[in-house]
Every structure is written in structure tokens, then in C-alpha cells.
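Left out: one protein chain. Kept in place: all the others.
Let's turn to chain A:
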Amino acid sequence: MSTPFYVSPQQAMADRAEYARKGIARGRSLVVLQYADGIVFVGENPSRALHKFSEIYDRIGFAAAGKYNEYENLRIGGVRYADLRGYTYDRDDVTARGLANVYAQTLGTIFSSAAEKPYEVELVVAEVGESPEGDQIYRLPHDGSIVDEHGSVAVGGNSEQISTYLDQQHRDGMTLAEALRLAVQALSRDTNGGEREIPAERLEVAVLDRTRPQQRKFKRIVGGQLVRLLGGDSSAASEEEDEDGGKGEGKDGDSAK
């Protein structure tokens, strides 16, 4: 019987991290930015049905880069976690920090367990507060660490370069249209420094809008509204609610107590 080769723990972990990072890098990048009235998620996504961004709870949104089946699993796990917690306690007791912790524990355990392959995903969990100071954005890399981000964050293949660009350009109190245009500029930059065009129909955009009257603040921005915002038409913001469509719901005020 042959003895397996000795692999140092450092080497084993480095290999797993390398594996996960490569997987994530194959996916397209996405960015999450704070703006004056909330948090905007922007990514390149040719699919209309398979989303990279989604609603977890009233004020909490989720973004993921990497392998679809793995982050979809984590997303549904997060929705279940949030709904169960809100059902057991109260809707106010569901927080992005709690959810980010659970994700970090889950990713960390999977990453260091020799029996499982590491997840090739990088997540962002964001919660919109009553004011910009209350906004929280957490980035969760594949290995179970948590990074508390401010202002802007990018994950996915080209994230380092995009982050650097966003750090330079992003400022507090941007309007939605400004933040959106900055995000698209950042995403359009190629690794080799060139730029390419991303048409509106290949963009997936969602916001956590603190000014939304409904309890659920998550909303997708699609179609005409997205084109108007990208085109820089300042009247677009006032028409947001009309385009709202089926998303979110009309639980108004405290009638559901």
C-alpha cells in the first residue's frame, strides 16, 4: 500500500483558495454602490431570468459572483434564514450583519472542510438604513472572511481593477443616475485598460431604495426606466414608482401587525 504524499496544511489551503479564486474570476464582475437614497447593484448579465441580485428581506439585498448553483443555494438559504428569523422574532430583528455572519460561517466551514470542495462564490450582503450612515455593505469572499465595505464594492473576475477605479471616483451623496453611470463606466473597463460598450439590455440593475413607501425596499430597475437613468435624464427619478410593476408589495404601514 502506498503512502499518500505529505501536503502541508498551508499548501492545501493555498490550493483550495487558488481553485476558488479561479472559479470566481471566470464570472463577470458586479458592483454595489451607495447613493443618496440607498444602495444600487449593477452587473452585466445577459439573462433576464437568472438573477445575480435578489431580495433577501425588507431592507436586505444579495449579490453574488461565481458559480450559479452554489450562490443560488446560498441565496435560498439566506431567504429561509431571514424569513424564519422574522417569523420567530420580529421583522426588525433580521439584519444584514446576522445574515453575513451566517454566510461567513457557512462559507468558512465549507472552505476548510476537506470533504467538500470550496464554493466558487463571492457574495455581497447589503442593508439599507434610514439614512446613508445606517447603510451596511458586507463582502464575503470564498474563504469565510467578512469585509465591511463603505461606499462601493466590486466582486467577480476583474474586481481589483474595478474597485480601484470606484474608490477614486465614488463620492457620498451621488444621485441614482450618477451612481449608475459610474458603475457602468467601471464595469466597461477591460483588464488591458481599454473600454467596451455594455448595452442597457445586458445590464442587471436593482436598488434598495430607502424612500420607497413599502416595507420592502428592494426593487429591480428595468426597461425604459433604466435607459432613462443611463441617458442622464434627471426626470427619470420621479417616474421610478410607475415602473415598479409587480415587484415588492403593498403592505402599507402597520396594518399587518
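A few notes on this one:
The definition used in the following text is that a contact is a pair of C-beta atoms (placed from the backbone, for glycine too) under 8 Å apart; a residue touches a chain by one contact, two chains touch by 3 or more; residues count from 1.
In the analysis below, contacts and distances are computed from a predicted model.
Not every chain of the complex appears here, and the one that does not is recorded in UniProt as "Proteasome subunit beta", selected from "ABC transporter permease", "von Willebrand factor type A domain-containing protein", "Diguanylate cyclase, GGDEF domain" or "Proteasome subunit beta". In the complete complex, the residue from A:T109, A:S145 or A:T211 that touches the missing chain is A:T109. Within the whole complex, the absent chain has one touching residue among A:S2, A:T88, A:S131 or A:Q168, and that is A:T88. The chain not shown here is touched by just one of A:A25, A:V79 or A:V227, and that residue is A:V79. Where chain A meets the omitted chain, the residues involved are 49, 51, 54-56, 72-74, 76-77, 79-81, 83-88, 98, 101-103, 105-106, 108-109, 216, 246, 248-253, 255-257.
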